[in-house]
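Excluded from the complex is one protein chain; the other protein chains are retained at their positions.
Chain lettering (A and B) follows the sequence in which the chains are written, and residue indices restart at 1 in each chain.
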Amino acid sequence: MITPKSFWSPHRLLLAAIGSAIIISCAVFMRWDWIPDYYEIILAGIWRTIWLLVASVVLGFALALPIGLAQAAGPKPLAILARQFCNIIRGTPLLLQLWLLYYGLGSVFSTIPEIRGSAMWPYLRQAWPYALLCLTLSFAAYEGEVMRGAFLGVPKGELEAGRAFGFSEMQLFRKIWLPRAIQRALPTLGGEVVLQLKATPLVATITMIDAYGAFSKVRQDIFLTYEPLLLLALIYMMIAGLLVVLFRYLENRTPSS
Amino acid sequence: MKILNKHAIVGALMAIVAAPSVLADVVKVGVAAEPYPPFASTDVSGKWEGWEIDMIGAICETAKLDCKITPIAWDGIIPALNSKKIDMVMASLSITPDRLKVIDFSDKYYNTPAVIIGDKNVDIGVTAESMKGKVLGVQTGTIHRKYMLKHFADSVDSIKEYQTQDEANQDLAAGRIDALQADSLAMMDFVNSDQGKMCCEIKGEVAPDLDILGPGVGAGIRKGDDALKMAVNAAIKTLRDNGKYMEISKKYFSFDPYGK
Partner (left out) sequence: MDTISSFIDSLQLLSLTPPGWGGNLLRGLLHSLQIALGGYSLGLLIGILGACGKLYAGAFVKDSLACYTTLVRAVPELILILLFYYAGTDLLNQLMLLIGRDPVDVDGLIAGIFVIGLVQGAYATEVIRGAILAVPKGQIEAARAYGFSFWQTLRRVTLPAMLPYAIPGLANLWLIATKDTALLAVVGFSELTLETKQAAGSTKHYMLFYCAAGALYLIVTIISNQLIQRIERWSRRGFADGRSI
């Protein structure tokens, strides 16, 4: 364990010195004068990234519950279906799924002009529904796998105890099985959400202007390669750091078994 | 337990790392890694073909350069040039004051007007007025993007940016955007294709803006690489003079793409 004393040992001071030297030389020798011109676009992009992350994690997790449950205890056809869904999503790159959904469906739209008259068209025209759908499905598949293990891992004794108390099957599920399974899945959730965050910049390839997309604009405008990318990396690191802290806090608050 | 066979792994890695050969006189010519007919696209066997590819061949042959076509993502093509991943860009890159701040250019080797092409069922012209409330598309990092942002951004609903021209065309055909702005030659090719015929038409040329649209397309060259620049300039001039330029162009166009 790091004690305050050992934290400031000589080698750490040296590392800190190297680190600050790198940061200072980046600040001095690289061009940052563009930031004031672009900070509004950048903030809007970061906001979109966070919004997309939260929405896809919440929806994906909600979808992961039935997917995990179907595999753990569902009737056979349903279990196979859920299993294959997970296999297909987890077995192919997200970028390909995204392009398949956006451009693949787009090419279908161009052959069926009637779609443009439908009530859904104003949404189908935009990029975010595809981005959200794709990220949600991806999160659901990865988290569904976790939930399968979590459902199976709830000790039989706890369920039997519930039965002994005269719980109905529904009560048993709602009061014991589900909460205990979610509790078991929580420790890995933080890591999965960070992975999801790292997947979000792909949506910029289907014209959505998230944090990555905003910085692509900057790169196109001022022809700088490294500065925007370094700042962008820093921003993602900060978001990831915040997520880790948040989940540690949540984990400490939920009672462990 | 010899399964790890670390020596083998290390050996293989050494071989991989040691593989890069010392750069001889090969000039790596960057082209955008996307289909951009009729200028540059890959055929079924993966070979690059098109007017610009032929022109690269002719320029390199005339200037006695050993050229190698190197596909690079369009939105990273200038960084790739400056980080020496490639030595020259011939990817329909227009000469503009902005780009001249970071790279150098040869003389122009073709020039084509910028056009708006739109959905047949959408009433749209080339003026900012006619674009009110419309959704436009454009390829990222192009002169057209810059032009749209300057002239149309205030009146349109939104401008969507695409990594490749093909994706922008695709979304136009799908009806996700109302119109897009691009080079007229590439767009003629599109509106004459099966897909383009069904959906889209050229709405007209945009008003000139030399500051943004520039005097034409040149070969992008790193600043300070003057020997290469001079060799390419001389080659372009020779090809114009000896008729080879028109010979190549006749295969693709019914007119002279060199412009005025």
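Keep in mind that, in the parts below, a residue touches a chain if its C-beta (ideal position, glycine included) is under 8 Å from a C-beta of that chain, and two chains touch if they have at least 3 such contacts.
On a predicted model such as this, the values are computed, not experimentally measured, just so you know.
Within the whole complex, the absent chain has one touching residue among A:85, A:173 or A:212, and that is A:212. Of the candidate positions B:34, B:104, B:119 or B:183, contact with the unshown chain belongs to B:34.
The chain omitted from view is touched by exactly one of A:91, A:117 or A:166, namely A:91. Contact between chain A and the absent chain runs through residues 9, 11-12, 14-15, 19, 87-88, 90-97, 99-100, 103-104, 106-108, 194, 197-202, 205, 212, 225-226, 229-230, 232-233, 236-237, 240-241.
In the full complex, chain B contacts the hidden chain through residues 1, 3-4, 6, 9-10, 12-13, 16-17, 19-23, 26, 28, 32-35, 41-46, 71-74, 76, 79-80, 83-85, 163-164, 166-167, 170, 193-195.
One rule holds in what follows: only the chains that are shown with their structure count from here on.
Rounded to whole angstrom units, the spacing between the C-alpha centres of chain A and chain B is 35.
Chain B contributes residues 75-76, 78-79, 82-83, 98-99, 101-102, 135, 137, 140-141, 145, 160-163, 167, 170-171, 173-176, 195, 198-199 to its touches with chain A in the complex. Every residue of chain A that touches chain B in the complex is listed here, in rising order: 103, 106-107, 109-110, 113, 116, 124-127, 205, 207, 209, 213, 216-217, 219-220, 223, 225.
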